[in-house]
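What follows is a single structure, and I will ask about it in a moment.
A protein chain is absent from this complex, but the other protein chains hold their places.
Take a look at subunit A:
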């Protein structure tokens, strides 16, 4: 049925057809009767990667197939979301090996975006934890692949934005935990220099990321808060928490019921950050033990927070620059702060080494921030792209809604190899999205 669909940024919004499936023969029937389709999970990528004239929702293909509690191995269909997986595994002392900043994504989406988390510098991205997976490719075969078997298909599917086919089953390894809590440390950094030094100093922590205040100039340019954490041991818990160390109390979620005027969210984040920076962190450093949810998923507590950017939507701009190109980071941050078009807060993280075909991460700095869609924005982002290119960086396809094709082809060193593998498995361009057409991957 024809409906209006947009991903998390509410930009772009298109009118399209969406079908679902709960059994494999249903998806085969659908593919047979359509000339093009893209798989779509929970629609939490920000831009147009999972938008197309025909999309197929995996959300009903959400069965858990196996859970080896002894060895921490989980196997499921692709439409199950991370929050459901956490509910199953955490009480048994296991955690996701890698998780992005929201738990409302599907496992298929996690693979197609090859998601990274606060532990990228230690544990890499999601693809490194996959044991094997099934993909329905362009000739409607279901192929089981892994880093060792059908490796071409595997590596072009991890971070491949659904262009090799529909991911239907994923088997992956979990991380052992003793509690559902995180021992967290928050450290104030007075400027970018200080912040980068802190990242280096605390690089042995499994989890790390920082909030940066994009509006500061002069000595305070790039001031922020570094947040690092480790899974807490039972000894580190309070007496109350220790009673059921692997169980968290259910919390009620707030929801943003409708689109707010676009200035609201910025005002809210300014307030939240200042509160954190000035009041909560009057000391330079704060240490505490908190449930894993607010540590990994602070924004998930407000369902539909994206509506805070208003009806026109927003784009999230996330790039990565090589480690030695710190001046590039300064240049871009300056440009953003001068233009005043972006959100007040940006997230900074240092990636570790990454060895994959088309995944976003590479060793270096990654910065992400939101830009409400308005006149002049895309011209401005094109200018930022230039700088990113100049410093040898690239943009995250899962956030992208507007990058020019030449930027993609110049910034992803394996673009051609990726395109060749797509041709092998998706020669008839059965799997294509607005993004893949825009980037000339399926044109």
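Everything that follows uses one rule, which is that contacts are C-beta pairs under 8 Å (C-beta built on N, C-alpha and C of every residue); 3 or more make two chains touch, one makes a residue touch a chain; residues count from 1.
In the analysis below, contacts and distances are computed from a predicted model.
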| item | value |
| --- | --- |
| Chain excluded from display, named as in UniProt, from "Heme lyase CcmF/NrfE family subunit", "Ribosome-associated ATPase/putative transporter RbbA", "Cytochrome bo(3) ubiquinol oxidase subunit 3" or "SDR family oxidoreductase" | "SDR family oxidoreductase" |
| Sole contact to the chain not displayed, among A:23, A:255 or A:424 | A:23 |
| Selected from A:13, A:73, A:88 or A:220 as touching the chain missing from the view | A:88 |
| Absent chain, residues of subunit A that touch it | 1, 19-23, 25-26, 60, 62-67, 77, 88 |
